[in-house]
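The other protein chains are all here in position, but one chain of the complex has been omitted.
Entry: chain A
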Amino acid sequence: MAQPLIKKDDDRDDEEYSPFLGIEKGAVLQEARVFNDPQLDPKRCSQVITKLLYLLNQGDNFTKVEATEVFFSVTKLFQSKEIGLRRMVYLIIKELSPSADEVIIVTSSLMKDMTSKTDMYRANAIRVLCRITDGTLLTQIERYLKQAIVDKNPVVASAALVSGIHLLQTNPEIVKRWSNEVQEAVQSRAALVQFHALALLHQIRQNDRLAVSKLVTSLTRGTVRSPLAQCLLIRYTSQVIRESSNNTQTGDRPFYDYLESCLRHKAEMVIFEAARAITELSGVTNRELTPAITVLQLFLSSSKPVLRFAAVRTLNKVAMTHPMAVTNCNIDMESLISDQNRSIATLAITTLLKTGNESSVDRLMKQITNFMSDIADEFKIVVVEAIRSLCLKFPLKYRSLMNFLSNILREEGGFEYKKAIVDSIVILIRDIPEAKESGLFHLCEFIEDCEFTYLSTQILHFLGNEGPKTSDPSKYIRYIYNRVILENATVRAGAVSTLAKFGALVDSLKPRIYVLLRRCLFDCDDEVRDRATLYLNMLVGDGSVSETDKDVKDFLFGSLDIPLINLETSLKNYVPSEETFDIDSVPKEVKSQPLAEKKAPGKKQSGLGAPPSAPASAFDAYEKILSSIPEFSSFGKLFKSSAPVELTEAETEYSVNVVKHVYDGHVVFQYNCTNTIPEQLLENVIVQVDCSEAEDFSEIASKPLRSLPYDSPGQTFVAFEKPEGAILGKFGNTLRFIVKEVDPSTGEAEDDGVEDEYQLEELEVVAADYILKVGVSNFRNAWESMGANCERVDEYGLGQRESLAEAVSAVINILGMQPCEGTEVVPSNSRSHTCLLSGVFMGNVKVLVRLSFGVEGPKQVAMKLAVRSEDQAVSDAIHEIVSSG
């Protein structure tokens, strides 16, 4: 047995001294030679093993040679019958994890122990053998392991069962043969054996739904002794419920009663597990939820931090889907804001922010202000994000929320935290027009004392775009010019550009801006001087730099019409070359993938992360590409570009998606193609479009793709003329090309190719393609100021629907409009719902839609549609979309 190296006493001097002080691997390995002594000293051997363990546990690694040497010496210790030493030997063998060719040395000793009469030898030998064994050895000892699983000694049974769980990963086919024995062990009277057996049995059968369902059915009726096993059973039960939910008829949920009865179990962990399982049931009703919420609420005031954390974490999740169900717990939750454990406090805050209503916002903000000063940045970021979404939910409360953000912006904090705040303010400015002026002002204050160059330059850029459009742009100049005086070169250069933007847009400020820019001509930094010179020449304008006012604005506000990645590659090539750099030589073709990602649904719009053109960046990029193609340049202004629609299955030879670009009188399909076959080069790639189901559209131009090498996406375009208005149609697509074989060793293509074609999915132009998603901050105001002049109201039956939420999202998708004030979320089990939508229809006509849904009879959904717009024809068009959809 491991004895202390120094005798234990209460002498304070000794307390300072560690028994492992100055321990060295080399010396310990030397000491390990005592294992080879003919007369073994068990006590000394135990001490040496303890030292070896200490080294291993400290993360010290033994080399292969060292480990082998120690391992061989350790095997000698099987000669000793001393029990304490034997226990240490088992442990150190597991820690050393010998390689397959060494294992053979101990196998016979361990096999002997495994069949020993002493139960404890058996259990430990099983654990060691299973740790170090491989498949072949396993078949030899399988018989013993099966016996061990049903051994009357729970320690032996548990050892075999837990070994089984581990072995299932490496030798599943062998372990699966033990099913009968494991099944027997599930009925064991020993709590832990039952727990381990249940876990193993479930893993063996996890791919057999019927078997799992049977297992759950029988166990939920019987008695499960161990709370741990009960927790497992609850998890398996909810899995069965989840999988069976699709094919049950209406009526009671299977096993709900079992879950509910577990809420009255005496072990807290079982109660919690059941409560959580109930809250996670899909489509859970309020009646089902109530008992679970009640026990979670009790846990909120538990003295155990772990229970409080678990409860608040679960309630936080529930608040996302059923905010109303959690409001009962708000009082308990508020007291958790002062919880010692900051994780608990943060979860409580964010839950409250989700469940709070408009009237409680102010009170809540007060509490949070006190709380913010003593939590770490990572928690603060979570709070800031929660406040951002709260503000978007209650735009009328923007004042107090914006004030809160500006206050915390002034306090100490790291980069990520400050960035989160700035991003939030920028998003609020974009989405809530009323918040613009105060938001810009807060950002100006912030850059007066901002230590982060990145944030300063991003804010200056944003200010340059937004500031000139405010009622009094002159008040920002002071803040911007202060940057020129006080900051580093990067920020100074940014400030110069911002000044120029004000100069270009605000005529009354021009003379003063010139004065300021002239001062920048003497800056000590090249870039700042160059920018000032350039902008002055442009703005004062002798015509040498830019021709017209429009040119100036295009230069200052237009986005770079070249993908940055292409520019970077070209510049890298330019550096070692002799030729002068020509920006026109940079390819403009955008790789299709990044665009598709940007447009991916559900991706949150970032704040400053992507510079202020971010929301329209994909759109801008499309516009640039299209306007650079002469055939399309006469189409006028691009109205909308759709998200990419896949026309091929995933992982096919050629991957094609299409973006629909809509103009007043035209539609352009941009096919983004990728060739996924390394041995092929495609040339003259074009999509042949069949318009037989889109008679109003006539093809007028197409732009083939000259060559499409492996894994390098390219685009081909087809343009159609159409009458004005929201014309719909369905298009058949076939990809046509010449395919050439590529020699994989040289990468060169053969000269001759073969014509080929590849069938793509059909594509539809739908009503949503003619409507832009544009939100309004205050729907009611917008609705009332729009007036009832062009209003049209009608009622529609939507027939039998899976659920109300499904019906709501279907209508939103058909219309392609922006849901406002979070009304796209339908509280589950509600029988009626109102959804508010806003958008801009083709021809720049604002449209507002109020949808009132109701459920009647068995899942029959009816809808009242009220549309207000600036044009009666558009109101009618919306109704037509719905009635034909």
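Annotations
Just so it is clear, contacts are C-beta pairs under 8 Å (C-beta built on N, C-alpha and C of every residue); 3 or more make two chains touch, one makes a residue touch a chain; residues count from 1.
Keep this in mind: contacts and distances are computed from a predicted model.
When the unshown chain is looked up in UniProt, the name that turns up among "Cell cycle control protein", "Nucleolar protein 11 isoform X1", "FAD/NAD(P)-binding domain-containing protein" or "Coatomer subunit zeta" is "Coatomer subunit zeta".
Per the touch definition above, the residue from A:310, A:509 or A:552 contacting the chain not shown is A:310. Touch with the chain that is not drawn comes from one residue among A:106, A:150 or A:192, which is A:192.
Only one of A:87, A:265, A:317 or A:801 touches the chain withheld from this view, namely A:87. Across the entire complex, the residue among A:54, A:72, A:256 or A:619 in touch with the chain not shown is A:54. Contact between chain A and the absent chain runs through residues 1-2, 4-6, 8, 14-20, 46-47, 49-50, 53-54, 57-59, 83-84, 86-88, 91, 94, 118-121, 124, 127, 131, 152-155, 158, 162, 165-166, 190, 192, 196, 228, 231-232, 235, 268-269, 272-273, 304-307, 309-310, 313, 341-344, 376.
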